[in-house]
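Only one protein chain is missing; all other protein chains are in place.
Here the chain labels run A, B and C in written order, and each chain numbers its own residues starting at 1.
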Amino acid sequence: MTQLKESNRKNETTKLMTLIQAINDGMRLMLEEDERIIILGEDIGKNGGVFRATEGLQEQFGDDRVVDTPLSEAGIIGTSIGLAVNGFRPVAEIQFLGFIYPAYEQIMTHVSRIRMRSMSRFTVPMVIRAPYGAGIRAPEIHSDSTEILFTHMPGIKVVCPSTPYDAKGLLIAAMEDPDPVLVLEPMKNYRSKREEIPVGKYTVEIGKGKIVRKGSYVTLIAWGAMISIAEKAAEQAEKKGISCEIIDLRTLYPIDRDIIAESVQKTTRAVIIHEAHHTGGLGNDIVSIINDTAFLYLRAPIERVTGFDVPVPFFTLEEHYLPTPARVVEGIEKVLHF
Amino acid sequence: MTQLKESNRKNETTKLMTLIQAINDGMRLMLEEDERIIILGEDIGKNGGVFRATEGLQEQFGDDRVVDTPLSEAGIIGTSIGLAVNGFRPVAEIQFLGFIYPAYEQIMTHVSRIRMRSMSRFTVPMVIRAPYGAGIRAPEIHSDSTEILFTHMPGIKVVCPSTPYDAKGLLIAAMEDPDPVLVLEPMKNYRSKREEIPVGKYTVEIGKGKIVRKGSYVTLIAWGAMISIAEKAAEQAEKKGISCEIIDLRTLYPIDRDIIAESVQKTTRAVIIHEAHHTGGLGNDIVSIINDTAFLYLRAPIERVTGFDVPVPFFTLEEHYLPTPARVVEGIEKVLHF
Amino acid sequence: MEHNYPIKRIVDDKGFLVDMSFEQQIDEELVKNLYYHMLRIRTFDRKAINLQRQGRLGTYAPFEGQEAAQVGSALALNDADWVFPTYRDHGATITFGKSMATTFLYWNGRVEGCVAPADRNIFPPAVPIATQLPHAAGAAWAEKRRGTQNVAIAYFGDGATSEGDFHEGLNFASVFKVPVVFFNQNNGYAISVPIEKQMNSATIAQKSVAYGMPGYRIDGNDCFAVYFETKKAFDYARSGNGPTLIEAVTWRKGAHTTADDPSKYRLEKQGENFVDPLIRLELFMKNYGYWNDEWIQATQEKTTGEVEAAVEEMEKFPQPNVADVFDHVYAEMPAQLAEQKEAYLVHLGRRD
Partner (left out) sequence: MEHNYPIKRIVDDKGFLVDMSFEQQIDEELVKNLYYHMLRIRTFDRKAINLQRQGRLGTYAPFEGQEAAQVGSALALNDADWVFPTYRDHGATITFGKSMATTFLYWNGRVEGCVAPADRNIFPPAVPIATQLPHAAGAAWAEKRRGTQNVAIAYFGDGATSEGDFHEGLNFASVFKVPVVFFNQNNGYAISVPIEKQMNSATIAQKSVAYGMPGYRIDGNDCFAVYFETKKAFDYARSGNGPTLIEAVTWRKGAHTTADDPSKYRLEKQGENFVDPLIRLELFMKNYGYWNDEWIQATQEKTTGEVEAAVEEMEKFPQPNVADVFDHVYAEMPAQLAEQKEAYLVHLGRRD
């Protein structure tokens, strides 16, 4: 289904882009098209963002549409709420997901609740972009992967693209969504590969996962930076004769339960991979979804290969925190030989 | 085991107390015993707290040990960190769990990480008390039940007593713990029943659940204010000939996996009850624990009877948000007739 | 510092003009308007307390003593302006045009109580303290971007000044020079915590220095001082000069909410020095020939009638709709939520 939808991309003019370029491109297109869009955040103007996501945008659109803000996350989100209820469509950058916490109250009690609290009189069509995840040898606190804090928050949607194509498509979908959307951007994937993507506008539907590898013995479920770990593990497993299917969730809330259910009903086994901590991670939600939808199909307990229940360590040790292909392969073997 | 440990209570002088009185008693005892204890929060002094948890304490111990603070949750927690690393044992009251979010950054990046970041050179032996939950017709935002935000946070422990006895015992254990502990207090239980509890000091071990009803067909797992819902449901089910076992988790992190595993291995069915939202709730963790420990025993998909994926509604509608005995009974029947 | 922020008064405790420069600007229409609204919201407030005592309303946050601050500031607004109130500012929102029946509903645990008339930009009351300040800055910024002359006002208490959001809101507003007025009602207490324990600064007005914005300290029980000073700040904002911080010094006469017992933390005689703002206006009216027994009686009857009608409307209001629990979370309901809703409605149906 989702595959079909995206198949028209071949007809369009395309350009080779990294994920971060795709993000930049999505914002540029929307700034051109919709004058309600206003981009704001720390160091996003002249500097073009610490990852260059907003490179060139202030130059092109001026500093009242691409705004450097004070160092104040609650201020950024709180002010965006005011802009959004009053007709604008703010796209706020939080420099790293690990620095979103000072804005947590604003997101939890207002961004996600204004529609409900005002019976849809006031709405907050805003986007929050946040680079997340470990593996780029960043200083401490910069590497958190705490998506569950937002998936457990009715009123907001959460997406997490792993490819340039999905990044642009989901970001544009988020910018057009009538509700607030948190876009989690895997830093590790920012420049890890290039992809031909349409130069024009397109969207990837929020709420739809994608099968990125077809297989029959076990379903690997992942998102963001963990997709490439899943892929490497699947290749290694393939050599051992184990055929893996991989689901890239792409949207973390509302999660695509159907794609999980169908796949696990077929493969009868599942391994979930995420870099967030084991306890309280989104992996548990997926276990529940499988429990609810594929109980009678399941041949082995679901495995979760995740970050440990420890703060993300300093970067010399972060490789020991993050799931690796080897750990995933062990998980795959475990569900197969149960 | 835990039952045994607590059996000595009969030998002691006891007193009839509500849960809130037990909390007050625990703090009073510890203020007497340990001069490092300092209680701080909004309106906890002269006013004795909006729920009277700290009633009489400032009078008895003075306003430098029982301190009214400015209206500033990040300030309360941030300052407590400084007090704790410098030899004190702060017990901070957050007036309602729904108002803890402004302090979320301090808890997430410091309270829970200082031990790790300093390789145990600096530790934060502090307690955060927070009334939580719906069902008392409180104004909006006052009724959140967002325990997952803290169980998904390595470095902190989370307890949630449902009875006066456990409340005092867990609170004292928390105050003696070398690590930070969040004590979630179910407002709905504050005055809902009285219990004879020891007047002296005792602790309830952090990390241990408790079987509060023995049964054989299905295990109900709950905590806090949901225990009485589980109990009512179990009584109704009993009338239909269904024997329910009930686990009161008491500690939400680190969770007592053994008590869950043993019970579900025996009963072969489980219903989890919590008032937090369905998606991302702690119920998913419990599903995972059962997946990991009782996969081959399970006769039916685990049921979760929870709050819905909506902000806790205004109080005229909160009864439609909260799990009810009737919904739990339906869940029980569902797992039985799978 | 205090001397830098003298309390601005136009009328004194005995109802005499102390700033003659306003003599011309005070006319009968304004006086009557102030009186009508102050009386109206006082009637509302006392009724609400009564209803709560009778179990016909949930926990309620009264504002008696703060009528001049709320009415004076709200009357200085234009219809297209934005209002960001707290749970205690329904005196202001009612004056600005929110219906009293709706306001009663709010205190009866009805989400409908958050919804202002379509032609009034009134945000749902902020419950988490100080969170509305950045919202007001943002809404004002939007007006500035559109080039209108509309402003926003954020209401907040003395306790709110301790929260980070107070600081971040004022900082943003000053950096982007947006047309917003931060209107503080310093009523002496944050629940039980007196202002001396809340802050070490002698005034709230002086906190404006941190943001390079004008700050004014006014007698919040002098409805004229409130009206004219707020209007001045609005004009300043409308002319593109940016935000202002106003500290209106007032007094919460009653409890923090109907669940609160102020005798636990306040002495009986505390606040005695504050002359009731309505009495002060009455004195003024008598001193300057605005008092007219007939009009007063008519106004009393009118406001009582309005409040009674609102009570009736509230009590006749349709029962809450269970579907509302689910229907306003997203524009389009996600599948899992739709399933939850359906399952629950089916469950309810089974039980009926």
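In this section, a residue touches a chain if its C-beta (ideal position, glycine included) is under 8 Å from a C-beta of that chain, and two chains touch if they have at least 3 such contacts.
Remember, predicted model here, so these are calculated numbers, not experimental data.
The absent chain, not drawn in this view, touches the displayed chains A, B, C throughout the complex.
Between the chain not shown and the residues C:Gln66, C:Thr86, C:Gln198 or C:Gln340, the one that touches is C:Gln198.
If you put the missing chain back, the residues of chain B touching it would be 38, 64, 69-70, 72, 74-75, 77-88, 102, 105-106, 109-110, 114-123, 154-155, 157, 177-179, 207, 253-255, 257. Contact residues of chain A toward the unshown chain are 42-43, 45-48, 50, 68-75, 98-99, 101-102, 137-142, 278-279, 308-311, 313-318, 320-321, 326-327, 330. Where chain C meets the chain that is not shown, the touching residues are 1, 162-168, 171, 174-175, 177, 197-202, 206-207, 209-213, 242.
Heads up, the rule we're going with is that only the chains that are shown with their structure count from here on.
Using mean Cα coordinates as chain centres, the one most removed from chain C is A.
Taking each chain's centre as the average of its CA atoms, chain A and chain B sit 32 Å apart.
Multi-chain contact residues of chain B (touching two or more other chains) are listed as 74, 98, 101-102, 140-141, 279, 308-311, 313.
In chain C, the residues touching two or more other chains are 111, 127-128, 164-165, 324, 329, 334, 336-337.
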